[in-house]
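Shown below is the structure under consideration.
Take a look at subunit A:
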Amino acid sequence: MDFFNAHILTIIAFWPLVGMFALLLIPKESKNAIRWWANIVVLIGFLISLPLWFQFDVSKAGEMQFVEDAVWIPALGAHYHVGIDGISLLLIMLTTLIGPLAVLSSWDAITERTKEYYAFMLMLQTGMIGVFMSLDFFMFYVFWEVMLVPMYFLIGVWGGPRKLYAAIKFFLYTLAGSVLLLLGIITLYFQYPQIASTHPEIAAQFGAAPTFNILAFQAMGPFLDANLQWWVFLAFFVGFAIKVPMFPFHTWLPDAHVEAPTAGSVILAAVLLKMGSYGFLRFSLPILPSGTHAFVPLMVGLSIVAIIYGALVAMMQPDMKKLVAYSSVSHMGFVMLGMFALNPNGLNGSIIQQINHGISTGALFLIVGIIYERRHTREIAQLGGLSSVMPKYAIVFLIMTMSSIGLPILNGFIGEFPIVLGALEANLWWAVAAGAGIVLGAAYMLWLYQRTMFGKLDNPANQNLLDMNWREMATLVPLIIMAFWIGLYPKPFFDRLNAPVSRLVETLHKSAPDMHAQEDRR
Partner candidate 1 sequence: MSFLDLIWLIPLFPAAGFVINGLFGKRMRKSVVGTIACLAVLVSFVFALGAVTELARLPEHERSHTVNVYQWINAGAAEAGAEGHAEFNVQWGFLLDPLSSVMVLVVTGIGFLIHVYSTGYMAEEDGFYRFFAYLNLFMFSMLTLILGSNYLMMFIGWEGVGLCSYLLIGYYFLKKSAGDAAKKAFVVNRIGDWGLSIGIMLIFVNFGSIEFTQVGEAVRESLAMGRFHIGDMVFVSIALALFVGATGKSAQIPLYVWLPDAMEGPTPVSALIHAATMVTAGVYMVARSNWIFQAAPQAMAVVAVVGALTAIFAASIGIVQNDIKRVLAYSTVSQLGYMFLALGVGAFTAGVFHLMTHAFFKALLFLGSGSVIHALHHEQDMRRMGALKNKIPITFWTMFIGTLAIAGIPGLAGFFSKDEILWRAFSSPHGHILLWAVGALAAGMTAFYMFRLIFLTFFGESRVDHHTEHHIHESPKAMTIPLMVLAAGSIVAGWIGLPKWLLEMGGGEGPSFFDRWLEPVFEPLPGLAEAAAEHHGVGLEVGMAAVSVAIALIGIYLAYSTYYRKSDRADRVAASVGGLYQALLNKWYIDELYDALFVNRAKDFGRFLWRFDARIVDGAVNGTAVGTKDGARGSSWWDRWIVDGLVRAVAGLIKVASVPVSFIQTGYTQNYALIMILGVLALVGYVLWGHP
Partner candidate 2 sequence: MVATHHYLILAAALFTIGVIGVLTRRNIMVILMSIELMMNAVNINLIAFSDRLHQVTGQVFAIFVITVAAAEAAVGLGIVIAMFKNKETMNVNELDLMKW
Partner candidate 3 sequence: MLELILFYIFAVIAVVSAVLVITQRNVVHSAVSLAGTLLAVAGIFLTLHAEFLAGVQVIVYVGGILVLFVFVIMLIALERSLTERQFHRQGRIALVTCAILIVELAYGLYKGKDTFPPIPGETAAAGFNLSQNSQRVGEALYQNYLLPFEIASILLLVAIVGAVALAKRKTEVEE
């Protein structure tokens, strides 16, 4: 038990990988055994992550907890260094929650090459958890890249008709982004000794040698040369913005989503996109505060464009999944907008919205997947009037639609409102523009709902659709519960976020260009 407590993060991260190796031992013909095993592994993965939530010291939410640190590559100063604060806690919990749901949802959907499928899912799980807990930039990058491969296969092998195209697009886009990110990391790595040599307090805490320690980077952030920060921010921006994806880099997303299998889309939307925004939160903002300030206009501009653009394009999609995919673009626009409002409300909302987006969009992809499994089409025109044959489905869909468009008492609102409030604190017009996105969001989601659920059931192919079975309910009910929980009682979440967020804001405030400029902007 002591061992478990001392290495809880490591165990959580690598448990799926261990499960994967065990899975490889099961002969590939016994598909059900493979399914059971994979489900058990991810479920246990979720259960062992629960202690994190309870043992996490909320009063110290702004500090890293459960830290483990060991030298990994001495020549580079790279460590195996993990730890979580409130922000990463939430994202890890999201990952361990979404994982089992995605795996469970694949039970009937994946009939070919089952073994590889689950192996990749488990590998992906490890990669994602690893990203959120890394405190060493080098290690972070390793995890960050590692996820590319299983995701590539998930799209490329089990995807739709244009899967190869989508998979390669996904891979290349994200890889191109992340190599630039790597350059940024390297630059910081070489900056550190210089800063440490002139700032004894940093050297005292983190040593004078080059390091990848994220905390050390955060400590040196304010002292970095502004010009350098600008360039490094640019490199980080490309890496993270592609993952988010922000506006001009988003085109991989709809393709990847449309072609990916349901579980792939769920994980992609719910967790993988968060890595981009998490990257901004964990690295760009605290390490490069003045770079951040310099980039605010661009970031906010792109976010607002993404919000409106994503919504408008979503509105015209004939394909359900593509619609949800574009809605992701829009929602992630909100996340980025809130983040770059650079104030507590915006940041809090941004993080909550990341969780929300994971829940709502994940659920929507599950929902689309359910209908796709039955009808093998996602054309909205092919559907219609489903609520008369699938009432349970209609209700679940409705709840998630409402969650997605930010109806109060559901989770979406708890994220969106602080985001827009934060944006408004920074600049009224940002909020006004973002508000337009909210209106459009309601329009396309309801239009989707209306066209698929309402109306006469006039397509004979839809006459005998079965309503959701217990397994499908089991994948969605936890998300619904989460949606209501966050909607009705978000305090536990905010409690864990307030401390890290206010630390972040403090850092950012210290290196604001000058306070007058800030005032003017408001």
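Assume a residue touches a chain if its C-beta (ideal position, glycine included) is under 8 Å from a C-beta of that chain, and two chains touch if they have at least 3 such contacts; residues count from 1.
The candidates were selected such that all candidates are chains of the complex that A comes from, given by their letters.
The structure presented is a predicted model; accordingly, all values stated were derived computationally and were not measured.
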Requested in this report: Please find, within this complex, the candidate from 1, 2 or 3 that touches subunit A.
Outcome: 1
Report summary line: Listed in rising order, subunit A residues that touch candidate 1 in their complex are 165, 169, 173, 248, 250-251, 254, 309, 311-317, 343-345, 347-349, 352, 385, 387-388, 398, 402, 405, 407-409, 413-414, 417-418, 420-422, 424-425, 428, 431-432, 435-436, 438-440, 442-443, 446-447, 450, 453-456, 488-491, 494-495, 497-498, 501-502, 522
